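Only one protein chain is missing from this complex, and each of the others stays in its spot.
Chain naming follows the written order as A, B and C, and within any one chain the residues start at number 1.
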Amino acid sequence: MNIASNGDFIMLKRKVFELLESGFEGSIYNKLLSGFIVILIIANVIAVIVESYAPIGQKYHDEFHLFNLISVAIFTLEYIARIWVSTEAPEADASKPLRTRVKYIFSSVALIDLMAIAPFFLSFIVAIDLRYLRMLRMLRLLKLTHYFKGLRLFINVLKQELPTIGAAIFIMIVLVTLSGSVMYSLEHTAQPEVFDSIPSAIWWSVVTMTTVGYGDVTPITFLGKFVATFIMLLGVGVVALPAAMLAAKFGEELSDRKKHLEAEVANALEDGVVTVSERAVLDKLAEELNISQDSLEKLLNSRALTRYTTTSCEGG
Amino acid sequence: MNIASNGDFIMLKRKVFELLESGFEGSIYNKLLSGFIVILIIANVIAVIVESYAPIGQKYHDEFHLFNLISVAIFTLEYIARIWVSTEAPEADASKPLRTRVKYIFSSVALIDLMAIAPFFLSFIVAIDLRYLRMLRMLRLLKLTHYFKGLRLFINVLKQELPTIGAAIFIMIVLVTLSGSVMYSLEHTAQPEVFDSIPSAIWWSVVTMTTVGYGDVTPITFLGKFVATFIMLLGVGVVALPAAMLAAKFGEELSDRKKHLEAEVANALEDGVVTVSERAVLDKLAEELNISQDSLEKLLNSRALTRYTTTSCEGG
Amino acid sequence: MNIASNGDFIMLKRKVFELLESGFEGSIYNKLLSGFIVILIIANVIAVIVESYAPIGQKYHDEFHLFNLISVAIFTLEYIARIWVSTEAPEADASKPLRTRVKYIFSSVALIDLMAIAPFFLSFIVAIDLRYLRMLRMLRLLKLTHYFKGLRLFINVLKQELPTIGAAIFIMIVLVTLSGSVMYSLEHTAQPEVFDSIPSAIWWSVVTMTTVGYGDVTPITFLGKFVATFIMLLGVGVVALPAAMLAAKFGEELSDRKKHLEAEVANALEDGVVTVSERAVLDKLAEELNISQDSLEKLLNSRALTRYTTTSCEGG
Partner (left out) sequence: MNIASNGDFIMLKRKVFELLESGFEGSIYNKLLSGFIVILIIANVIAVIVESYAPIGQKYHDEFHLFNLISVAIFTLEYIARIWVSTEAPEADASKPLRTRVKYIFSSVALIDLMAIAPFFLSFIVAIDLRYLRMLRMLRLLKLTHYFKGLRLFINVLKQELPTIGAAIFIMIVLVTLSGSVMYSLEHTAQPEVFDSIPSAIWWSVVTMTTVGYGDVTPITFLGKFVATFIMLLGVGVVALPAAMLAAKFGEELSDRKKHLEAEVANALEDGVVTVSERAVLDKLAEELNISQDSLEKLLNSRALTRYTTTSCEGG
């Protein structure tokens, strides 16, 4: 690295920050770099998958190794650069750069980046089985979360619904464990090898209640089948409940967003006309709320109608 | 074709356009032609299915071939006629017939029509394997979209939900790939032939998380089963999410339609009575919005009630 | 039958009508008769199921036969009695008893009753295979619809949703057929016996897309598995759509009912107090709408609150 004046150095840091953190927004350079890293991540994942297929993996062993070396080098560079420029984040305290960087290192995004390269360096110190090393290289896939902003709504709804989902999972675990024990007592004597212990029966329980149904473990006694019938009918409903609740919550979330937009629309329409600047605000909000231009148009029209209907009262 | 005066010729084009594009609406001739083409499409699909069953396919080889020849002839005629009359569409620019036709040829409906006949003509130029030719003939099924207007709501909702569904599919792909890799590392040594590579493990992952569960690939080690338990419970929820979100969106779409109708109902009831012409408008709207006469009736009654309740304030 | 005066005769007909058509409502005799017939229907179904198990069926052959004879006798008597008293229905035209009865005979409930006894009498005229006769006796189960009024909401919602469900089923059939053909072309050479024809491939398609996944037919080629992966992920969503749409519709139906009740509550609260008679009306409505007393109470309280909030405007 060349020696530069302090101002140039700060400029460079600022530029690298923008390059790395803007994702696919901003200048063509941001887009190119983001595109390159996304492609590199996907190429890494595909490489691990293809390499695991022995005939190809053995033939092109050296090529795969080289590609991994280059990838680790790039990801390491990216990781260090991200730590270096983390002081440029708007929420960072400029006077404590070290503290900001340490804080960044322990953030979830930085830990994911570390996971993508750490196994490689660790393998020099500790002997890691090749198969587990491969599995760990797959974690590079998680680096994509840098570029996928749409996940936030998901994570938000999931967080809000955690208590209800928790209750559903608790019921599920109780049901799975109890029905496993019941089936163990009913089928153990008939199939001592298949239903050899309660864990095996719980495996049957999970495979059945999630409706996966491999068929590797099935009841064969009349009583076992009779009880299994009820477990299935019950289990299907219980296992579907968390999804049902999430659906309900998503519906609510969507209608909340809409109501917020409607309030803004009502505000904009109060004086009878939607000015250009008001429209711009609504457009931005609609985009933010993932509501299409079509829906917004419909909303404005129906609101205008309602206004016409209800404002007649004003004259009274 | 007979030589006709220009006026007659335009009349004919107009008539053919109406015959082909009105679907099951309008005159008895439209209905007959549409019915004939729909039956021909279904007969083609059934023919391909039945022909693939060797004993029947070999015995009636010539009959199936003849039927295919006739079908291709009719579909080709229909295709050319549709291109010819595409200039009659209301949105077409009358002064540029060639441009209109080229535009129509590249529209999705015209491309589907082309797909229905192209393989037959291509098979004279290029050698196409009989099995693939059969598969391509099945695409004639898509010609039915000409006559199925109800699909629009579907496609609309799907389009609007694309970003959220995209996020769900991204999560799904990440989960499927990661869980496949995990199972590969856990089961490879125990079942080197079944879990021979990560692609095989991903196949297990997809079969499991979609709850299909063929049972051709299942974990047999204790750790494999233990981890698979969590993959199943998690996977079921994640795979059900897109459907849950679509459900939420459909619910919202339905309630939006209803609100639009309610605004119109409020408008119609403003003067206390629903006139015959207002009722006709509401009936048409309700039909358009797929709301039954019953629901409309209920809506009118409840609205009238509410009006009675809230208007007491006007006198104050 | 004894010869009775005309008046007595009419009284008897009236009484039999009440006995048969009131279900579990009204006098203790109605309840006893309804209970007896319901138990007899269930006993018949259980008898058919148990009889099909050869060891028991052969041992108690005569007992089962006798029970069937008695059941047919009772059901025949019930059938004739229902036709006889059908003229007593409130909607019946008293001046045309024959026409009323013929109309009743062709109603869906009467046809179900006929199906329950007809196979027995038919078996004397035409030779019916014992197994099919058993299956037909199972149709007696449908006689229970006489006593299950809760089904109406279901049938209502299903009827309203028929067009959208129709569209979903159309998409499903297209997807199943197309994916079946694709898999046939990909797997036929590798497994000529399993994927022997397109119908077999469609069977795979249905078993897979409904996520049943028996495992009797599975792809084994790499390309087949690769394509099947997408078919599964897509199929799961498409097959779940009709259920999702029904869920959306049920939600709408429930909220519609609630709104209707709310309008009535608003009406009742207008004068500030809910009189005893108003409360009785609301209770009846809530029960009819399948809304619990708890929910009604909550509704009344929240409404009273809102009233308090909004009526402050009246004084302005």
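Convention: contacts are C-beta pairs under 8 Å (C-beta built on N, C-alpha and C of every residue); 3 or more make two chains touch, one makes a residue touch a chain.
Not measured: the values here are computed from a predicted model.
Visitor: Counting the whole assembly, list the visible chains that the omitted chain makes contact with.
Guide: A, B, C
Visitor: Kindly state which of the options A:20, A:72, A:202 or A:282 is in contact with the chain not pictured.
Guide: A:202
Visitor: Of the residues A:54, A:130 or A:266, I need the one that contacts the missing chain.
Guide: A:266
Visitor: Tell me which of A:229, A:275 or A:301 is the one touching the absent chain.
Guide: A:229
Visitor: Have a look at A:47, A:116 or A:241 and name the one touching the chain we're not showing.
Guide: Looking across A:47, A:116 or A:241, the contact with the absent chain belongs to A:241.
Visitor: Of C:160, C:211 or C:229, which one is in contact with the hidden chain?
Guide: C:211
Visitor: In the complete complex, the non-displayed chain touches which residues of chain A?
Guide: Output for chain A: 160, 163-164, 166-168, 170-171, 174, 177-178, 181-182, 184-185, 188, 196-199, 202, 208, 211-215, 218, 222, 225, 229, 232-233, 235-237, 240-241, 243-245, 247-249, 251-252, 255-256, 259-260, 263-264, 266-267, 270, 313-314.
Visitor: Which residue numbers on chain C touch the omitted chain?
Guide: Touch with the absent chain occurs at residues 45, 48-49, 52-54, 129, 131-132, 134-135, 138-139, 141-142, 144, 148, 150-151, 153-154, 169, 172, 199, 202-203, 206-207, 210-216, 239-240, 242-244, 246-248, 250-251, 254-255, 258, 290, 292, 295, 298, 302, 305-306, 308-309, 312-313, 316.
Visitor: Which chain B residues touch the hidden chain?
Guide: Residues touching the hidden chain, for chain B, are 211-215, 244, 247, 251.
As a working rule, only the chains that are shown with their structure count from here on.
Visitor: Can you list every chain that touches chain A and also touches chain B?
Guide: Touching chain A and chain B alike, sorted by label: C.
Visitor: Approximately how many whole Å separate the CA-defined centres of chain B and chain C?
Guide: Those two chain centres are 29 Å apart.
Visitor: Rounded to the nearest whole Å, what is the centre-to-centre distance of chain A and chain C, using the mean of the C-alpha atoms as each centre?
Guide: Spacing between the chain centres: roughly 41 Å.
Visitor: So which stretches of chain B touch two or more other chains?
Guide: Within chain B, the residues that touch at least two other chains are 199, 202, 211-215, 240, 243-244, 247-248, 251, 255.
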